[in-house]
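Take a look at the structure below.
Apart from one protein chain that is not included, each protein chain of the complex appears where it belongs.
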Amino acid sequence: MSLLLKNISLPLADFTLEVDVEAAKRVTAIFGPSGAGKTSLLDLIAGLRAPHLAHIQLGDVVLTDTSKKLSLPPQHRGVSYVPQDLALFPHLSVSQNLLYGQKKGGANNSLFSFEHVTDVLEIQTLIARRVTELSGGERQRVALGRALLASPRLLLLDEPLASLDAPLKSKIIPYFARIRDEFQVPMLYVTHDRFEALTLAEEIIVLVNGKVMQTGPVSDAFLHPANAEVAKLFGVETVCPGKIIATQDGLATVEVGRITLTALAPDTAATDVFVCIRGEDVILQRDTATSSVRNRLPAKILSIRPEHALVRVEMDAGFPLFSLITRPARDELALSEGGAITALIKTPAIHLVPR
Amino acid sequence: MTLAEWQIVGFTAWVAALSTLVILPFGLALAWALARGHWPGKSLVETFVTLPLVMPPVATGLVLLEVFGRRGVFGGFFYNHFNLNIVFTWRAVLLALSVMSLPLLVRSARVAFEEVNPRLEQIARTLGAGPWRVFATITVPLAARGIISGMLLAFARALGEFGATIMVAGNIPGKTQTISLAIFQNVQIGEDASAYRLLGISVVLAFIAVWSSELLLRRKTRTR
Partner (left out) sequence: MNIMRRFFSIILAAGIVLLAHSASATEILVSAAASLNNVLTELGTNFQAQTGIQVEFNFGASSTLARQIVAGAPADIFFSADETQMDHLANKGLIDPATRVSRLGNSLVVVVPGDSALQINSAADLTNAAVKQIALADPKAVPAGVYAKAWLEKFQLWPLVEPKVVPAENVRAALAAVASGNVDAGVVYKTDAAISKKVKVAYEVPVADGPDISYPMALIKASAQPDAAKKFLAYLSSDEAGQVFTRYGFLLKP
């Protein structure tokens, strides 16, 4: 079932949310930095906020159409919503919460029966408890269960893992996968964690300052960011303005900072570009030797900062350049701040994004 | 305490309780609209609801007398069509107590409603509940403490109401005489002992009502 978000316009505090996309996969991630308008978009889809302009259609049911002054009230949309703070009803027990949205006469579909849902989410033992007695992970699963027991046609999730610590996240993620596989309900999953999106979603909508920057398979956002903003969001460490000064045989010579690089020529005829290089793609070398790498840059190390198991090295290679290497590698190369090193970048690893 | 005095206490408590129940539906609706709504004229309505709280009660009583008297807009309607008298009957006592205590209920209930997380109501809507169901199953239960506290305050206010009552209901022994009206009359005719007995009861009743109201509010430690 596809979700059509056409001509959406909603003025917000600092910018206007404008969206015009179609989400057709089982799990679509809405990704963006905080304040990008993601929660507002979910509110619009759920009917909790009125847009300036919009045509929102789920399958063949029109939920909102401002041109016809049509707006289904939230209780008739069949859209379940798990907000960031879960919004469990504190004065009701777990079972009362779970059953709140269940249609009269039980669920039509045995898929959404009480037994099945509590089984999949493993919350059968919790049903007699009060909501205030639950742990973080338990509350999460109860909120999901409540949303599912309403037999939704679409499930909205707003940063469901944001408030959980790493061990808990890895425990909960499988439940989402189960929901995706067992219940066949399309999900819109808001997150600011790009790896969560990669794990759970089949397609992604990247939202920055209320505008859609990119849609498509999640991996595309990593590998082929549509613009510099997306590139930055998806962890491309080096993003620098540059100018293509020559192209030949499918290769482009790019002037960036004080030096030139060899990169793959982009499809467009644009000469002003952003040069995007992933930290993982920058190799550091002590000795000079002959290799296949076309871009060998002498660099001065500006800072060395640990990042979990890796180390982030900031250099001046004629332009600001970042590299991610392992700690043992740092020790082996005897890197020090202020010291000199050579940076190697393979041509295909330099991504040029038109400016 | 004489039998007549107990009857006065009973009458006052009965009409005060009835007035609290009578203002409940309208008071809650108004409190809800003020807590959640944004509509033109909202500040005007807010002001009017607060007026009986700050205007001299006799002034409010005078307004009620004009409107509900036999020649008034509403009073005339009831008198001419149903042969029903409002002023100088127990119905006027009910009216005076209701009008004077309504602002207290609305203020307390409004604060209680404002403290209910709107997200809870929104999520309930997405789960298929219409506005009335949300109000009844989510909003009111979560605001219950504040609402009941407001009802107790309204009841206490109604028990002690004097100015508006004497204007619109008169001080008719056995018919409209409340505790405060009886105290007033007793002082005028020199029945001091009776006045002091009624004063004592008045203090006790008011104390219990207000204390319970405060207790309810203080124990509000429920999480959202």
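Per-chain numbering from 1; labels A and B assigned in written order.
The criterion applied here is as follows: a contact is a pair of C-beta atoms (placed from the backbone, for glycine too) under 8 Å apart; a residue touches a chain by one contact, two chains touch by 3 or more.
Given the structure is predicted, the values throughout are model-derived calculations rather than measurements.
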Remark   = Result, missing-chain neighbours among shown chains, is B
Remark   = Full-complex touch with the removed chain, picking from B:Val45, B:Ala59 or B:Ile172, is B:Ile172
Query = List the chain B residues touching the unshown chain?
reply = 65, 69-71, 75, 85, 87-88, 170-173, 185, 187-190
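Just so we're on the same page, only the chains that are shown with their structure count from here on.
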Key: Parts of chain A lying in touch with chain B, wherever the complex brings them together   = 46-48, 73-75, 77, 79-81, 83, 85, 87, 89-91, 100-101, 103, 132, 146-147, 150
Ask   = Can you name the residues of chain B that touch chain A in the complex?
value = 117, 119-120, 122-130, 137-138, 141-142, 222-224
